[in-house]
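Of the protein chains in this complex, one is absent; all others appear in place.
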């Protein structure tokens, strides 16, 4: 509810179109909808420019499809993260054009392909095992209307692999960089480009990698100043932030 | 060294203007300069659009002034972070217009005030104790040519304080958000705006705040998808990333 | 055994109604009962105003039903936490009116519905995934004779959701607040109300949430002074403490 | 701003006593006051029933006295925590009746001694080294209008010490329990009483006590269900929560 | 190989009964036997007064039975810890009188029941869930020839349960005390007795008990000076140390 | 208060030598003495066979001397741990024969040199830096009436050093073993002897020794079954437990 | 691409054998091959003297076999680590002489058995459970052309076991030492030999061994100066580093 509608509301009251209690009531409630098990936030489109994304884990297929149905009434594109195939089967019933992304467990519906971004988002991984996380970022960015460049398996122990792609990296508006183990790739990439690098630690590794903590700490302590970090395996968050940075 | 100069170098060689060993040599070295105690990276201006920033801690005042002198030969603006006043006294000798920022220990020289950013950077803190870290971000962003809006002491336990400034936040291109203790402010701010929020955990707190770890974890686990995080107390990094996001 | 009964015991001895050894024996033993695998503490009703609660994990269905039978001989209401359905099947044999709560694994018997509390307990969650923990708190509070108000899925990234329910919160005598991820909700709720907030971190989240540690640290470091914390996923403890606070 | 004043504001507007922009403006701002370095929250008295408490650490003596002066204009009692004696010297200039509590670093002004609580708050420590934290809780509770019973140095390795004071404990409305090292006292006390126990881990101990973490974990894992925990050394928080529980 | 046999060996050599190389060889090897997958240490009986104990985890049933067979050739009693029932089936083939202890996964053979200890070992648990660990200690102590007193489910939240058994505790030569959650019982027991208390943290608990770390830290920081600690769930180690303490 | 005196008390009451209230009172209080700042536990001599030990840290010199004076009225020997020289100066005023142990900060008074132990306590260190902790153990054991053998600087990287002293170790009734860094010595010593080894991790080391955590974990995970562990740098606890083990 | 071929490339260009764009292109790319899911690094043979090793975890059997096929075109020997038997079945189709190592999950192809090392690599374990990790090291070293000596189950609690093999250890060029639990063996071995000891912590143990962290910390803090450490369970890394040390 922006300042304009607030003024309109007040004028309606002044002009007698709305009575006192109604006006108080409308002032107290912002537009969200209660499904019992979840409060759908239709207002988010206005506030953030992108509708709510459904975090699939811990929700039943029925709940996911239910929320999806309500969201699709208000917005053309839809994203569900971390869902099982069973959820997809339910979503497909209410959206035939839904696509399931095996590697990341995402469900996407893209009905509006207007390009929202001003440049390109480069998505980079250190190894092949980091690809599912990177794909979650890629799908998120695509649903949000961005052009993507993928650059996978270019970890620092074979430094020539990333160096040979310097131009591709340097032409991006923002880089998403997923790496497990020691998480060193964002530091090298950060030193090569003049744009923000969104680093995603992945839980790839064993022993003292501690499920991604080693990579997370490596990225937080990056000696490259243009690196910011999201949670371990949070490809969705990386893709989301990158999309906002790339927004024209 | 871009593709164009590479071609020129090769042509010089072909045309006999440069001999074989010279050409090999030039191909092997990128332009950095060795001061003995540090390798100054003049090339960074080209690669990243902003010259090297001097991390003051662990360097003598003489070393800082020495590096500063070399950098100012190639770039109009200068930033030193985490320095003592003694370093400033040395830098002032080679740059009369240098300014020392007590709260953050930064030294800045701003000779080129061209605005580089397309919008505004909002810098927000939860408490008064987070201000030194926020100021480090602010100075960094100013040296890099950005317009700043400061919004301090608006922590979540008095939620109306940040809500009343919603419009200021919503008009920014990017928000830097510094908070200690439980680090909850970026989640609330993230939910209010449609732009990236760069969260900086601060080491403010006691007991189980563990020098900023509680705030860091809070921010990494933010339920707002538009939050990315930099290291504890890393105001410089936050200001740097925000500047790159805001670049027109 | 209060001071009065101690006096009576001594007088019985003096008056010859009890002999020396009997008196020594009764002085040495407080009223608990040994079932071999567990010592049932009937004395707790006197000491704490509520009978022992059975922690189901690690006990066989037979053991749970056995303890339950003994407890129901002395008290009208019964609570078992963290049990499997198999335990419920056994308890139902000795208490037909037992109810099994799927989400939390609790078994409850409520034969005395006298209201013990002076006000209302508001139970709030940040997300839908926090509901099982919140329900454990709710059932505990109900068995202990309290009125409950539920307010679910009002996390801080859509701050208007909790703000719109301010009045409901402000009318409670105590608030239980369950949240995972960054655990920020108790700080916001704590700032809105003038009563104690019992915060329960949940193990909801991934990556650097570390099974609830991020939320736990967030809550312990809350900038709202009226927040106290119980163990991760400890809905029972939160409901128990809240019930004692609400006791008229 | 309660519903009544909201109605009045709307009626003023309808009746033409306030114009549109003024009304919008007043609707947007809640009553806090900006001192430049801090936003004083006069509204808290209404929201929480107790004025803002000044967290002294990281604020200059002048800032503390400045905020104190503004708070005393609106409320009779004042509490500053974790301040140095220098801050007290400044506060004394604006409040002759201020008292400095050496052990805890608190400054208190008590001008209104109306009893707010319905019962007694028992404050218990395991050792003599826990006393400063306990005293912070005690002063907080006194400033907030409560009756206090102190019971110090009754740690569990001499269990008869706490057992001999069972009656004192059992007559309290709420118990605050401060302990370092293994933090076992709240479990024992919790088993003896039927009221909430607010446990405060202290940073007392050495080696694997890790500055209070051992005690904190002990308290979070208490086998007594009526224990809730605040941050390490957070005597203020414990006293605050206990006061709200004790409120008549 | 004690000093006496060393002298004999040297004299054999001097007297020509053994040649030079044989003597060197025997000096270099202490008596252990190589089974390929394990080196059985028959020498331990001499060095420590008790034969090697087989740690079952990570060994095949065949390997366990193989080592057991070799050990039983040199010693009357046998102990295997942490084995599956399948291992027991194999051991039974070579030792009909072997007994399998379901709760702890131990296999014992007791052919010599000579009492080795001078007093009694009291084995105490806080809850019923700690019993498997306590039983591992009990079986170990029994195999090593000790008298045992069991005292289970006497945790500190019902302090009268342990107090009522004070005399039993005070008559022991050493106490083994197993507890999970906050691990407070050894501190209380330690304060009641004048003998060593061997504390075993168990992995019982949830949330911030971190698989026994909370209990471990509690025990290491015990305010009772007569408490020493073994590894989490290490009932065997506790029983072993207690047996050595009790040795007449 | 044993069963006998309980009977006497009851008979006194029956016979009218004590009235009802007196008897109730005496039943409720065990013998400790309240100094205001500390509850001195004279009862401990009876319960544990050794009087209270004063933990010096966090107590003023006056408090330490005050408690010491009271303890010396009831027991011939005295031990203060972790005190400053200033405390010693105060204690000397009330006990001319007090001795200050610089390395460990202990104060001892030994007026009764009766040997309490049945054997010898061997005290072993890995390096020279572990000596202060070992000396705290040695003084404790001496005050408690034990014979000591010291064996210092025999760490495992020069394994022959400890092996050459095997006989000395094997003749002890119990071994105290202090080591920092990787804390491996107790495992080696444990394998050489057939008596309990009380391991004390010391905070010696740097980097990933984490102030003794590496040594602590090493000792808790010892592959020698006769090792039990006390807190980091807790020489007092090790000496205390060893004395109880050695008691005849 | 070494300096010589760079010169040749430049001369080809000068002599007109290659045109400008071709030359620029070849200067930009180092020789690796893109399989879509992985970038095979044929260049590594030149850079490191050993071809790429395939880390099996997280790759499908088809992917593993695909990469293996490409690698075998360029090098005679092949190593896959941490693979399932299913991967082996696929690799066997393209290399009949492949061998699967059950314990470690490694697949090896050895077609060139030229000895590359100048001495022997001794591979030592503390217990039988450490053998799978040690075997991964052994296979790695064998594929890389080294002579191996195995010495298993010689942990420090029976110190004579390792001492009796001193000569075998002292004749090695480098020692790999795998140990779980307290990880003390490398310190003892390090003290016995004058060559580098590569320590591999294993995840063997329970309770406070924390999946190998205790052993890792023990090894990092070794009091023997010739110990360097690789990741938990990283037998491959240990064997690789040892092979490079042993290279003639």
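A, B, C, D, E, F and G label the chains in the order they appear, each numbered from 1.
Keep this in mind: a contact is a pair of C-beta atoms (placed from the backbone, for glycine too) under 8 Å apart; a residue touches a chain by one contact, two chains touch by 3 or more.
Fair warning: this is a prediction, and the values are worked out from it, not measured in the lab.
Although one chain is omitted from the display, it touches the following shown chains in the full assembly: A, B, E, F, G. When the missing chain is restored to the complex, the residue among E:11, E:86 or E:103 that touches it is E:11.
Of the listed positions F:156, F:204 or F:245, the one in contact with the omitted chain in the full complex is F:204.
Per the touch definition above, the residue from G:13, G:152 or G:236 contacting the chain not shown is G:236. The chain that is not drawn here is touched, among residues A:72, A:208 or A:228, by A:208.
Residues 126-127, 155-159, 163, 181-184, 187-188, 190-192, 205, 207-210, 213-215, 217-224 of chain A touch the missing chain (whole complex, contact as defined above). The missing chain lies against chain G, touching residues 3, 47-50, 53, 167, 170, 191-196, 198, 216, 220-221, 225-232, 236-238, 240-241, 244-245.
Even with one chain removed from view, chain E keeps its contact list with that chain: residues 3, 6-7, 10-11, 13-14, 20, 23-24, 27.
The criterion applied here is as follows: only the chains that are shown with their structure count from here on.
Centre-to-centre separation of chain C and chain D, using mean CA positions: 25 Å. Taken residue by residue, chain F touches two or more other chains at 3, 191-192, 213, 216, 220-221, 231-232, whereas all remaining positions touch fewer.
A complete list of chain pairs in contact reads A-B, A-C, A-D, A-G, B-C, B-D, B-G, C-D, C-E, C-F, D-E, D-F, E-F, E-G, F-G.
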